[in-house]
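Here's the structure we're looking at; comments come further down.
Right, chain A next:
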Amino acid sequence: MEPSTIVWLLPVPPLLAFFLIIFLTNRNKTFSHLLGITAALLSFVGSMVIVTLAIRSGHLGEEPFTSVINWFPTGDTWFQIGVWVDPLTVATLFFVAITILMIFIYSVGYHNFGQPKGDHDQPGLPPHGATLEDEHGHKHRVPSIEPMYSRFFAFISLFAFGMYVLVVSNNLLTLFVGWEIMGLCSYLLIGFWYAKPSAKAAAVKAFLTTRIGDVVMLLGLAYLYYLAGSLSYDVIFSEETLHLLTSTGTPFVGISAAVLIGLFLFFGTVGKSAQWPLHVWLPDAMEGPTPVSAMIHAATMVSAGVYLVIRVFPIISAGMQHGEPTITMNVMAFIGAFTGLFAATIALAQNDIKRVLAYSTISQLGYMIAAIGIGAYVAAAFHLFTHAFFKALLFLGSGSVIHGVEHGVLHTGEDIDPQDMFNMGGLRKKMPLTFWTFLIGGFALSGFPFITAGFWSKDEILADAFAHANWPVLIVLAFAALLTAFYTMRQITLTFLGKSRTKSAEHAVESKWTMTLPLVLLAAFAIIAGWPGIPGDFPLIGGFIPNFVHEFVGETLAEHPEAITFSWIPLLISLGVSLGGLALGWWVYRDIPAGAPDPLEKPLGPVYKLLKNKYYFDELYNYIFVRPSLWLSQTFTYLWLDRKLIDGFLHFISRITFSLGSIFRNYIDKPVINGFGDFVGESVKRIGRTGRFIQTGRVQQYMVMALIIAFGTLFYYLFILSQP
Partner candidate 1 sequence: MISLSYFLVFAAALFCIGLYGVLARKNAIAILMGIELMLNAVVINLIAFWRFRSPEMITGQAFGVIVFAVAAAEVAVGLALFIAIFRRRNTIAADEIDLLKW
Partner candidate 2 sequence: MSDPVNSIAEWLRTILASWGLSEGLITVILAVLGVVILATFVLVVDILLVWIERKMVARFQDRFGPNRVGPYGIIQPIADVIKLLIKEDIMPMGADKFIFNLAPIIALATVLLLWAVVPLAPTVIGADINVAVLYVVAIGSIGTLGIIMAGWASNNKYALLGAFRTVATMIAYEVPMIIALLIPVLLARSMGMQTIVNAQSPWYIFIVPLAAVILFVSSIAELGRTPFDISEAESEIVAGFHIEYTGMKFGLFYAGELLHALTVSALIATIFLGGWRGPYVDQLPLLGPVYLFIKAFLVYYLIMWVRYSFPRVRIDQMLGFNWKFLTPLALFLLIVVAILDKAMADVNTVWYVLVMLGANLLIVWGTMMILRRYARIERVRIAEERPVARAPESDNNELVGQE
């Protein structure tokens, strides 16, 4: 089989699984999850085959696996779609396939497969637990199975389909299709527990916010198609097209088409990857089930945004001369770095275990965007790669924690929020596997030196910033990294270390193997995923493994980026910020008694309140956008324009029409037309009443009559008509 054939087949199993679950197996939970996992496994195996083939092919950058078919005619040419596997795709495919499979397996445990049905669970609400009675008559409450279990697997299958389409497509249009499918799925999944008002609102918010980015991105696509005549990668990234784009002017002074398109596409990323100012939807999206959070916020959807900007890097960097960043890149560097710091500060003051992770995701994505903004293309891809593993790990780990605490809540009957870190503590002993994997993930996120993958990728970004002498970015990112390490340690300390602060935390239990197995596997990846990216000239350990990421992913670009030379300064910075942040985090939060406030609250004062309320961005947006548009629609458009002006006019017309109608009715319709109609009807009725006696219901009489008529007709034709 040709590699490209396999690539074509990659998105198919999840799609099939989606339809099969929806149409056939939705009543049977076992079949549904088997279908979903089988599909994910098939795609996973296919992806690994592709990855192996790609690595062995040696010069994938020049000759990607590609295959093209005609889709729809555009004038006298065809719009072509196809698949495209180059090193960037391979790297993305690798982590996407693994994380998706892990999340599928994890969902089985997370949704309590094998547990009894809930006592009063209903679709649209999270399971409330079931009461079991053992042989001694003791009643105890246990977690109950998700009522919409099959639906969940259908949705995440569709989601996986969208992601695979996005990754393997060879043009921006099918990429956009996959992008939008994921948008839809994220809406459906965030609002999975649709009976919860908060989940419903979060779903709508996520959908609308990302929509803003998508519309702008579509504008960019349209403009690009208008200029280049195609959206296929090999066309739009060719020398001629890039030259054409840079040389075409736009109505905005001093901005070339390339810059405009780049900004438009980047804005799509801002929406999808939750960058400032469109970051508001992502923390709210935590209302969805945890596997969804992991799927959307770690592995797939938000990385899709970064993937897009890495993919269109040739356009973004078009016109770059002598290493001078373009306008687009400057904008990206600014937004990325700003978001990185901004989100990290918010994360400091959050108590919800998942929200902390959400802000950390925003922050890390900002990192990547900033890296691209300074031209560190490979470093961004590398960080994307490692981040996917450890962030998925962290989310799944947090899900496991929540699950454990929920178990405790069910057991004790306490009325507490199982997601609040201040209600936890001391879980290290209760959930050892979760603790160790979470620790590895957290250290990777903080960039714990040398061991974890996060260190290498983050270090590379800092090193790049240093090499490009981009001091503001370097400083901001370094500070953000410090904060990251701090709040990560805060999270770990609050959750796992110290003593249990509630009874529920005391009764927490380790999750099932379906949940912990993905954790262990992902933890392994959170460590080894960094090794292929160790710089070759790193002291002592550099050079054991060739800097694979740099060689391989860098091939994607026409001109290979220069490998930066090793320098001690960024290394020391990253060592300092990570270890410092971790130490500080542990020191501040090492011993919090139950019910105590956050130790940062007093020293920071009003700033803490600002951070806790996320800089009042939700309120700001509410005030600037939501309320005015509500006013516009409710008061202005509905009451004034619609009810008064348009309706008034219409009522006037209707009154005239009505009187005209009654004239017609009384003087034409009733006497003339109705009279005629009644006459016809009455006549038919009278004839029928007279003639119905012919129908006696006796078959033989009918036959005799038919014969008489037949004979008469025959007689007429033979003897009368045929007479000359």
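In this text, a contact is a pair of C-beta atoms (placed from the backbone, for glycine too) under 8 Å apart; a residue touches a chain by one contact, two chains touch by 3 or more; residues count from 1.
Regarding selection, all candidates are chains of the complex that A comes from, given by their letters.
As the structure is a computational prediction, the values presented were derived from the model and not from experiment.
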item	value
Numbered candidate touching chain A, per complex, among 1 or 2	1
Contact footprint of candidate 1 on chain A as seen in their complex	692-693, 695-700, 703-704, 707
